[in-house]
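Missing here is one protein chain; the remaining ones are kept as they sit in the complex.
We just call them A and B in the order they show up, numbering each chain from 1.
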Amino acid sequence: MSTTILFTIISLSAIGGGAAIILYFVAQKFKVYEDPRIDQVEEALPGANCGGCGYPGCRGFAEALVKTDDISELNCPVGGNETMSTIAKILGKEVEAREPLVAVVRCSGSPEHRKRVNQYDGASSCAISSSLYAGETDCQYGCLGLGDCVDACDFDAIYMDKKTGLPVVIDDNCTACGACVKACPNDIIELRKKNKKDRKIFVSCINQDKGGIARKACRVACIGCGKCVKVCPFDAITMENFLAYIDPVKCKLCRKCVTECPTGSILEINFPPRKVKEDTKNAKSEPKKVSEKSENNSSTQNK
Amino acid sequence: MLKTFTKGGVHPAECKYSASSAIENLPLPKKVSIPLAQHIGAPSKPVVQKGDKVKVGDIIAESAGFVSANIHSSVSGTVSKIDNVLDSTGYKKPCVIIDVEGDEWNEKINQSTDLKKEISLTDKEIIQKINQSGIVGLGGATFPSHVKLSIPDGKKIDVLIINGVECEPYLTSDHRLMLEKSEEMLVGIQILMKAVSVNRAIIGIENNKPDAIEHLSGLVKNYPGIEVQALKVKYPQGGEKQLIKALIKREVPSGGLPLDVGAVVHNVGTAFAVYEAVQKNKPLFERVVTVTGKSVKKPSNFMVRIGTPVSELIEAAGGLPEDTGKVISGGPMMGKALNALEVPITKGTSGILILPEEMANRKPENNCIRCAKCVSVCPQGLEPYLLNKLSQLEKNDILEKNGVMDCIECGSCAFTCPAGLPLLDYIRLGKSRVSRIIRSRKQ
Partner (left out) sequence: MNKLLTVSPSPHVYGDKTVKRLMLDVIIALLPALAFSIYFFGMGAIYVTLTAVVSCLAFEWLIQKYLLKQEPTISDGSAILTGLLLAFNVPTNLPVWIIIIGSLVAIGIGKMSFGGLGNNPFNPALVGRVFLLISFPVQMTSWPVPNGFNTGYTDAVTGATPLGVMKEGIDKGDAVSDIMSQIPSHMEMFYGHMGGSMGEIAALSLLIGFAYLLIRKVITWHIPVSIIATITVFTGILWLINPEANADPLFHLLTGGVLLGAIYMATDYVTSPMSVKGMWIYGIGIGVITVLIRVFGAYPEGVSFAILIMNAFVPLINAYIKPKRFGEEVNNG
């Protein structure tokens, strides 16, 4: 064994040992005390770092949960009630059970229903298009189709349907984090109560123009006629600015408003097909609409 | 040696097809839609209602604050309604719609065309008159002029700069105004000089208007204190910061105003409107609008009443060309593409440009090749490639540090970019996000 090898072993070991000792003391001296519960809470969180809670990432939310005394206002939409109750047990604090929510796109203005009157050639961003002008159609409230909502989603829960040019939410993946709601410059997407079997009834329109103008721009627009408001047995529908709105909590999914709506603006999703009645006025609009929508949704559930 | 600004700039093709078309009065339309928000600041509040009879020059909407302006009727007739109409912002906005009947003017307006050189009002009275007459910056910015002339305490002005540059390609309304209404404009400049108590005014004119330079240089001999300065043809020479730098070699500080370097800048059209308001009691209700384009049959400059639909101007210029691809309100670098032709002319409409189909679409987009051409042409010394990327990634604090609020949205970067990137689209988006953050910080 030559001295070279011996020297090498000794010197490298000395350097390694010296570095280890220095690092140990420095780590001890500059150690930041962190409440160990923050790590425990972070373990319980989904780890998606989506920001749906309003805090910077899951670690940020864990810190907030530990530091805040009353956490009833804080919620992780991705983890939902299960996660929040686990966290409540860890911290010994109270949480409220919340209704699960899901993102709903409130526009049906596909090219079939809403005529294109100009062509947009700017950057592919809804935020840019909406700051420039009212869009490619005569409805200035409707979906611009450039996909800012799709870009914003961290959970692959929304995609752009190529035929209709409208976004489609995949209910199973949607965590109701709210990113798409924030991204849409026209406030088309809403977080609504998630019902059994993913059933939904909502007014798929946010057009606030007078009925005649709205209808001229889009065939399935809400014209503010008020028939749905009158027929609802639960007073769940309100009318403001020529636009109907169905309260998702009051609505009991009875479907009466869907058949009343003369333009087909109110949609029913994931319901069984109705029996065709020959003597109702709206018979021709009804079976077409229901089967279209449940077809579309069975295809999205297969994704 | 022609003066110019030293940083950046591009040279788009000038295409001044309508430079030799004298100003014509456009025949009155049947109906006008006068928007309530034609200026920077709060939209005006209407003071007429359905059924009211109005004369030309009657006030129809009042200023809604300090930074706001009065709006006057440009026609005589009956107010049909106050409703939301699609205007050049791309959205439906509240407008006063008037059915035109005859052409009766308000009696207080002096309709004679002889030149009135004597200025009898004091400086404060002048500013008040300008305020009452609803005058806003006619260069396109539409900033209420009385606000610009109200110098806050502590700021000293020593020069008035008159913007006769018209650096946007295709537009010639200022050019024709300088040739045809020269003396009125010069008296207007004197009125402005009195309003801000300066005895020096410089009219900057780009060198592609030699007739205007020569004509005005001869006339200013009779107007003490006013000089004419020819400038090198470079876009955006007409930007007020670049104009001040070229004419008096002072740089407006970042986030500052021309006031901070002792200057006030007004457009030649505004100077003419000031003359009419102060000397003839005529409020702002009409302006010169260029209608031009490669396929336009009769490129023209029209004196148009505010609220006239754009379609009427296009008809008068020979009709909409067959190969129309895009219709722009303003010039090709900073103008706004219209999505319908029924939109009304407003105080800020300097021209209607019709681009043929082959010029209507953008270049195909590539990756950024980091050629730095955008950096070399930015007149504000910014880095457009970086601001574009930061805006896409929504890094608003870094955007602010890199000076996105200094951007004057001139479009030189996107004009130059070989990769066809939509630089200005994202920079504008970044600006609006950062300005929202700045505003919420102030609260």
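What we mean here is this: contacts are C-beta pairs under 8 Å (C-beta built on N, C-alpha and C of every residue); 3 or more make two chains touch, one makes a residue touch a chain.
It should be emphasised that the depicted structure is a prediction, and the values quoted were computed from it without experimental measurement.
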(message) For the full complex, can you list every visible chain touched by the one that's not shown?
(response) A, B
(request) Based on the whole complex, identify which of B:Y17, B:Y275 or B:F415 touches the chain you can't see. (result) B:F415
(request) May I ask which residue of B:E286, B:E400 or B:D425 touches the chain that does not appear here? (result) B:D425
(message) Among B:A19, B:L149 or B:I328, exactly one should touch the missing chain; which is it?
(response) B:I328
(message) Of the residues B:P169, B:G204 or B:G430, I need the one that contacts the missing chain.
(response) B:P169
(request) Go through chain B and note every residue touching the omitted chain. (result) 7, 10, 12-13, 90, 169, 241, 245, 248-254, 256, 260-262, 320-328, 332-340, 353, 355, 357, 359-363, 366-373, 375-376, 378-383, 385, 402-403, 406, 409, 411, 414-420, 422, 424-425, 428
(request) Name, in rising order, the residues on chain A that touch the hidden chain in the full complex. (result) 116-123, 128, 132-133, 136
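As a convention for this text, only the chains that are shown with their structure count from here on.
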(request) Report the inter-chain centroid distance for chain A and chain B in whole angstrom, where each centroid is the mean of the CA atoms. (result) 43
(message) Applying the document's contact rule, which stretches of chain A touch chain B when the two form their complex?
(response) 117-118, 121-123, 125, 127-128, 131-134, 140, 209
(request) Provide the residue numbers of chain B that touch chain A in the complex, in ascending order. (result) 86, 89-92, 336-337, 339-340, 360-362, 422, 425-426, 428-429, 432
